[in-house]
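The block underneath contains the structure these notes are about, expressed in structure tokens.
Every protein chain of the complex appears in place save one, which is left out.
Let's turn to chain A:
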Amino acid sequence: MAVTDLLPPSERKGRQRPGATALRSMAAGALLRGPLISFVFVLGLWSVVGVLQLVPESIFPAPWSVWSATVEMWANGTLPNDLSVSRSRAAIGFTIGASLGVALGLMTGRIAVVRTLLNPFLTVLRPIPAIALVPVAIVWFGIGEGSKYFVISYTVFLTVWFNTHHGMEYVPEVYLRAARSLGVSRLREFLTVIVPAAAPYIFAGLRLGVALAFLSLVAAELSGASSGIGYRLQEARQYIRTDRMFSLLIILGLMGATVDLIVHRISRKLVHWEQS
């Protein structure tokens, strides 16, 4: 630091060596600047398309139109309401699905009987997309919140189960041998060896589950909803409000990315040994 401070300002930038502080600021810079550059770039391109009016507004709205549509939806109260409705659907659906997925994954991973009884069945369920489930969900749970929770938690459940199950299967043999020759109880072995060993897979499943919660949220809200981001998208289609659609899609993307980042941070903290 002291050395670079002595240099004339014009020379500082180029001559900075990757010392400890420099590396740290480079890492922080990469985090902050990397995504930002990408957004600025895309927004710039998008603005150019808007200024030149290459495409009609009704098909491809300019950034400022999308912004004013966002402000409009926020001002008339639909956006805050939609956000909170969708957020709680995604959160509740995710929580139910993820809990069941982890619980069942731990069982199919370690208990042969459960595995034999359920794995083939669950494997057949996995390729069924959330949207295909909506009609059944409506028949079973009506058009209320129940059917939304069902569709979301179903999707999240299968992914989280699948990853948890595989994590349990790939517990390195050396851990089990070490644990057994050290004479720990089966319960302690399960809780302090098997579950931590599978934790990286479980968290990978939870991250996928978050993404799928948002995917299936829209599927769930496309039919039989009267509020929520997915419903508002459908409504915007009826009025051909492309500006609103863009706004809602961007919000959906930002929400998903934010939650993903949070889950990623938490998992890095909890599964700290996987990084180094």
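As a convention for this text, a contact is a pair of C-beta atoms (placed from the backbone, for glycine too) under 8 Å apart; a residue touches a chain by one contact, two chains touch by 3 or more; residues count from 1.
Just so we're on the same page, contacts and distances are computed from a predicted model.
Novice: Out of "NitT/TauT family transport system ATP-binding protein", "C-type cytochrome biogenesis protein CcmI", "Carbohydrate ABC transporter membrane protein 1 (CUT1 family)" or "O-acetylhomoserine aminocarboxypropyltransferase", flag the one the UniProt entry gives for the chain missing from this complex.
Specialist: UniProt lists the chain that is not shown as "NitT/TauT family transport system ATP-binding protein".
Novice: Check each of A:67, A:175 or A:190 against the chain that is not shown and name the one that touches it.
Specialist: Considering the complete complex, A:175 is the one touching the chain left out.
Novice: Can you work out which residue in A:121, A:239 or A:273 touches the chain that's missing from view?
Specialist: A:273
Novice: By the contact definition given up top, give the residues of chain A that touch the hidden chain.
Specialist: Residues 174-175, 177-185, 188, 192-193, 196, 199, 271-273, 276 of chain A touch the chain that is not shown.
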